[in-house]
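As you look at this complex, bear in mind that one protein chain is not there, while each of the others sits in place.
Order of writing sets the chain letters: A and B. Residues in each chain are counted from 1.
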Amino acid sequence: MVTKRENPTELVPLLRTMWLIRAFEEKVSALYAMREIRGLLHLGIGQEAVAVGTCSLLRTDDYVFGGHRSHGHAIAKGADINRLMAEIAGRATGYCAGKGGSMHIVALDAGFVTATGVVGGTIPLALGAAFAAKEKSKGQVAVVFFGDGAGQAGAFHESLNIASLWRLPVIFVCENNGYAEFTPLSSHTLIERLARHAQTYKIPSNTVDGNDLLEVREAMTKAVQHARTGKGPAFVECLTHRLRGHYEGDPAKYRELSELAEWKEKDPIARFTRELKHRKVVADKDIAAIESEARKLTEQAAQFALASPWPAPGEVASQVTA
Amino acid sequence: MPEQTYLEAIRGGLHEEMSHDPSVYLFGEDVALGGPFGVTAGLAEAFGKNRVVNTPISEGTVMGLAIGAATAGLRPVVEIMFIDFITLAMDQLVNHAAKLHYMSGGQLKIPLTVRVQCGISGTMGAHHSQSLESWLAHVPGLKVVMASNPADAKGLLKAAIRDDNPVVFIEHRGLYWTRGQVPEGEYLVPIGKAVVAREGEDLTIVATAKMLAATLEAAEELSSNGISVEVIDPRTLSPLDVETIVSSVKKTSRLIIVHEAVEKDGIGAEIATQVQQEAFYYLDSPIARVAAPFAPVPASPALEKCFVPGKTEIIRAVRRALNR
Partner (left out) sequence: MREIAYYEAKFEALNEIMAADPTVHLINGTFLSLSPHRHVYQELANKYRDRVMSPPISELGFCGLATGAAMAGLRPIVDISTGSFIFEGWPQVANEAANAFSMSGGQTRVPVVFHLFHGLRGGGAAQHSASPQAMLWNNPGLEIVLPSSPRDVKGLLKTAVASDNPTIFVDHVQLLDVKGDVPENDSPIPFGLAHVKRKGSDVTVIATSYMVQRCLQVAERLASERISAEVVDPRTLVPFDMATLMTSVEKTGRVVIVDETHQSCGVAAEIAARIVESGFDKLKAPLRRVSTLDVPVSYSPPLEDYIGPREDRIIEAIRAVLR
């Protein structure tokens, strides 16, 4: 692991957030298995370092856009986990009153503008928020998370071009987890590193170990500073892996067990924990406390969600238009 | 009241809204140069190129960009040069703009106006002549308006820009150089309100956009033969003001719908269905539709002429309905 000039006291909250995301998604998975939650669920277990490494550098008024695998992004940006869990469970108390669900999280109070169920769908939206940010001149930036699968979509290429041309304060965060839905990236493109496309469009880019929180933070610090100071877009490709299937219920037979085992070794939470211990920032008992606190909070979120009422049928026709 | 062309009325409406509200921005291909028909001429000079923004030919991404800008507090107007090109932005329009307010449980507002021109004019063929309004009227969350004259063009556009929802403002290219009286200054036409363009007793015709003029001509000619036709312009297709149409049909007992889009699953189908539901026992004859044939728009001037419904087809349908 690279040595970083980070203030140790700032590091512990990062571990807390990673654990909160992990515990939250494991709880979601358990509730899905119990049929308490239904629908299409895409979990980002194993990818927490990208969400936390990025969002920990952002202001609340920065705009974040996600994809279909975005529970972690919303939590890292500061979304309330009770309302998030309730939304995923389809309850009236959810962020979107049960109308959005897992793929369509919006937590506007935290600056998480929207996720999407369409691969690559929010990349152009982030451009628009960046455009508005530039006009408002308050130093805000827009960030969009997407996977390697989006790199083959037309909107991706059009967006890189416009962001570069108009010097928009947008940070493209590619979570390259090696699989576009069920297919390895190598079957979808000959371009192994999506950051190569950024170079084509003259956008400063970096490819980092997405399971190394501090490496993500370092690259993201530069990217955010670049965008915030009016120098235009930046692109960070984070190499990572989802430890679950594409969606809950996906047996993921397309992935060798050895590959999965290899990535489990690189679990971002375990790695960061080792680093903190090595730096003597935390002791074993602190770590245990952080994990159990995260489990307690997500348990409470689940209780809140499942005790919440279903939306009333009369709500179905509300909020179609403003 | 000054007389203006439809095109000048749209430009005037844009100019007023951009003066009125600094969060109104205009995006589109060549808009800072005035666009292909000169609708936006002079706006970049008046408001600067940061608010009248030329974009690459990337309709889908520009639509997404405008939606994103709307989530961040701007009130963007996107120009899609031809409605045929809206196909390239369908994902952003249908899956995002129309649904974000709902999916977010009301947290997000998308005050977006999509300006787009449609219709048959100047033998431009199947990729520059379509009328695709019913696609958009089928999508919950989008509002769809179509102006048939300069005054409505200004008033509806201003209302669209001030609306907190995505509104698709459909202009008809064939109307750009038609003239009419346009009220000066603050003039808003409410979205969702039809207007009775001509009063009559024997039969109701609902007509949209350029078909309104053809229908009014037909009504004039029929009146000299003692047939009195009431003509309604819905102006907004979604939400549709069905009450105005139904109360007219209850008076006349007969209905014809005229539009330039193909008949199948056009807006006429929706109007016919709703009217038969609400006024079945008032109807004295079948509801008829006069619309384009079920075919792509042909390029040849000779074919194009037969393709567009006009006065003759409307009069024929009226006579058939009245059996005289």
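FYI, a residue touches a chain if its C-beta (ideal position, glycine included) is under 8 Å from a C-beta of that chain, and two chains touch if they have at least 3 such contacts.
Because the structure is predicted, anything quoted here is derived from the model rather than measured.
Asks: Please pick, from B:Leu7, B:Leu132, B:Val145 or B:Ile191, the residue that touches the omitted chain in the full complex.
Replies: Hidden-chain contact among the options goes to B:Leu132.
Asks: For the chain left off this view, which of B:Glu79, B:Asp202, B:Glu270 or B:Glu304 is in contact with it?
Replies: For the chain that is not drawn, the touching residue is B:Glu270.
Asks: For review purposes, identify every residue of subunit B that touches the missing chain, sorted by number.
Replies: These residues touch the chain not displayed: 84, 87-88, 90-91, 94-95, 98-99, 102-103, 125-127, 132, 134-135, 137-141, 238, 240, 261-262, 264-270, 272-273, 276-277, 280, 283, 285-289, 294-296, 298-299.
Asks: Spell out, residue by residue, where the missing chain touches subunit A.
Replies: Where subunit A meets the chain not shown: residues 38-40, 90-92, 94, 96-104, 116-121, 149-150, 152-154, 180-181, 183, 187-189, 247, 249-250, 310-311, 313, 315-317, 320.
Here, only the chains that are shown with their structure count from here on.
Asks: Centre to centre, by mean C-alpha position, how many angstrom separate subunit A and subunit B?
Replies: Computed from C-alpha means, the inter-chain centre distance equals 41 Å.
Asks: Per the contact definition, I'd like the list of subunit A residues that touch subunit B in the complex.
Replies: Contacts found on subunit A: 63, 65, 94-100, 104, 106, 108, 113-114, 116-118, 121-133, 135-136, 142, 154-155, 158-159, 161-162, 165, 318-322.
Asks: Which residues of subunit B touch subunit A once you look at their complex with the stated criterion?
Replies: 25, 50, 55-56, 58, 60-74, 76, 91-92, 95-96, 100-111, 140-141, 143, 164-165
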